[in-house]
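A short worksheet on the structure shown next.
For this depiction, one protein chain was excluded, whereas all remaining protein chains were kept in their positions.
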Amino acid sequence: MDITFDQVSYIYQPNSPFEYRALKDLSFSIPSGSFVAVIGHTGSGKSTLIQHLNGLLKPTKGTVTLGEYQLKAKEKNKELRELREKVGVVFQYPEHQLFEETVAKDIAFGPRNFGVNEGEIDRRVNEAIQATHLDEELLERSPFDLSGGQMRRVAISGVLAMNPEVLVLDEPTAGLDPHGQKEIMEMFYDLHQKKKLTTVLVTHSMEDALAYADQVIILNKGEVYMQGSPLELFKKQKALEEVQLDVPEVIEFITKANEKLGADIEYTGQSIADLAKEMADFVRGGRDHE
Amino acid sequence: MSSSLIIGQYVPGNSVIHRIDPRSKIAIIFFYVVIVFFANSVMSYGVLALFAIGASLISKVPFPYLMKGLKPVWFLVLFTFILHLIVTKQGDVLISILGWEIYREGVVQGAAISLRFFLLILVTSLLTLTTTPIEITDAIEELLGPLKKVRFPVHELALMMSISLRFIPTLMQETEKISKAQASRGVDFRTGAFKDRVRAVIPLLVPLFVSAFKRAEDLAMAMEARGYQGGEGRTKLRELTISRRDIAAYIVFAGIVTALFLTRS
Partner (left out) sequence: MDQSQIEFRNVSFRYQEDMPWVLRNVSFTIGADEWVAIIGHNGSGKSTIAKLMNGLLFPQEGKILVDGEEVTQDTLWEIRKRVGMVFQNPDNQFVGTTVRDDVAFGMENHGMPREVMIKRIKESLNAVGMTEFERHEPHRLSGGQKQRVAIASVLAVSPRYIILDEATAMLDPKGRKEILKTIRTVQEERELSLITITHDLQEVTQAERVIVMNGGEVWMESTPRDIFSKKDSLIEIGLDTPFVSKLADHMKDAGLELSREPLNHQELLEELWTSRSIK
């Protein structure tokens, strides 16, 4: 599903002393099937942006186009339900939304609301737990008896069972240990590729943006500050520092190494092993010359 | 945005009324509520109204806020007034409409009762408009202090109130978050039959309770780790002090009480 923001502004509590412009003339487009990372500090407008993707909020000004749906100021949308079925949102700490008696019922909640028939629901529930690597034995347990990591997987399964075309992920790894973080991100990337999803990832992790995204949008104070491919963007260390964002550690290190050792190693997405070899060769090369 | 959340009705300000000790405010309002029932002449009502309206003006609380407190009870005031018109059958007949006779006493009594209501609500909303909820909590803890002797859990009650106040904004944010998450899973909170809308509340309430319990558990542990052992042996940072302002307030109030009894008929 192609997503386009055209001159979108959003104002909280307009015409009150608390009026706050969260988005300012935001324009960008996300082609169908791409993996986009949205990066920015708290207050940059990320969470307001996300809520425009499935019509939880409507622009105060401008237009959001998602496939054949359009969200515009002051226009009622009858197809909001259809839109929400096609755009799955995994909110921050999604395990907080669990409520059913059993894991199976909770995962089925979304599809059931959208009127999917029971046979299809069963099929989707099973497919979802396979994708999130949950054990089938857990299906009849109460979600509240599970570990934190398992609860998160149940919540994610609940969104996947809606069979969305667009997957919106709001810091899906927050609060997990490094091992769990990696597992969850690998899982989403896998799904993105297999199901040809359009994925929007909101993250603080430059490492994740670098590893998975093919496009990065950096927000600052409700505006698009930078946009482009991760490799291209993360070369602009100065510009990023201006909005207090770091570059991924690997790029930071290469920049420092180039300065200190007078090398000109370029980061092109090579693995740590390849990079180490390149650096080792350079260091040894230096020795050979002299 | 969340930063605009106002708990209760408090309107920030720095007037004399705002700065009077909350205990004094509560005490004066308590006695005011009592003496309102002693007024029985136009003049005595005038004195009481002067006090309430004067205090409202000094507080500089904008007029619409004062009226907001009256909104839910306007109907009650009107109802009492009409009830008196119909029920009371003393004095001269003023008008007679379609066989309904309205007596002079009915109008007088109806007006008096309605005015009492109005004044009571005005002064009590003035209290909540000029005093933060936490100040009210502190004042209640102090005023109920003597009840500790009969083992009434005054400290625990006050602590519970202040922790609730602290967590109201947090739980409001949480409610908003969960309702958005469930709306994204196809729950419709706004339209549909009444039965469906009630059902839609369950996916909101269950997570909210689960999270509130989790928070309570965490908080209890954090309080214990920080040495909380109940009220005994505890000192307090928040301190209420009676100042010259309070004494002035008491003197003005005593003047009003005197004037009231002088103007009674």
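By written order: A and B. Residues from 1 in each chain.
The definition used in the following text is that a residue touches a chain if its C-beta (ideal position, glycine included) is under 8 Å from a C-beta of that chain, and two chains touch if they have at least 3 such contacts.
This one's a predicted model, so the numbers in the text were calculated from it and none came from an experiment.
Student: Of A:E101, A:D177, A:E242 or A:E266, which one is in contact with the hidden chain?
Tutor: Counting the whole complex, the residue in contact with the absent chain is A:D177.
Student: Using the touch definition from the top, which of A:I11, A:I129, A:M185 or A:L275 touches the missing chain?
Tutor: Once the missing chain is taken into account, the touching residue is A:L275.
Student: One chain is left out of this view; which of A:N15, A:T42 or A:T268 touches it in the full complex?
Tutor: Once the missing chain is taken into account, the touching residue is A:T42.
Student: Considering the whole complex, which of B:Q90, B:T170, B:S243 or B:T258 touches the chain not shown?
Tutor: Per the contact definition at the top, the residue touching the missing chain is B:T170.
Student: List every residue of chain A that touches the chain not included in the displayed model.
Tutor: 41-42, 147-149, 174-175, 177-180, 204-205, 244, 246, 249-250, 252-253, 256-257, 260-261, 272-273, 275-277, 279-284, 286-287, 290
Student: Touching the absent chain: which residues on chain B qualify?
Tutor: Per the touch rule, chain B residues meeting the hidden chain are 2-3, 5, 134, 162-163, 165-166, 169-170, 173, 214-215, 218-219, 221-229, 233-239.
In this section, only the chains that are shown with their structure count from here on.
Student: Just curious, how far off is chain B from chain A if you go by their C-alpha centres, in Å?
Tutor: 46
Student: Spell out the part of chain A that touches chain B in their complex, as residue ranges.
Tutor: 12-13, 16-18, 20, 51, 54, 56, 81, 84-85, 87-89, 91, 94, 96-99, 109-110, 113-114, 144, 158-159, 162
Student: What does chain B use to touch chain A in their complex?
Tutor: Residues in contact with chain A: 1, 3-4, 174, 177-178, 180-188, 202-203, 206-207, 210-211.
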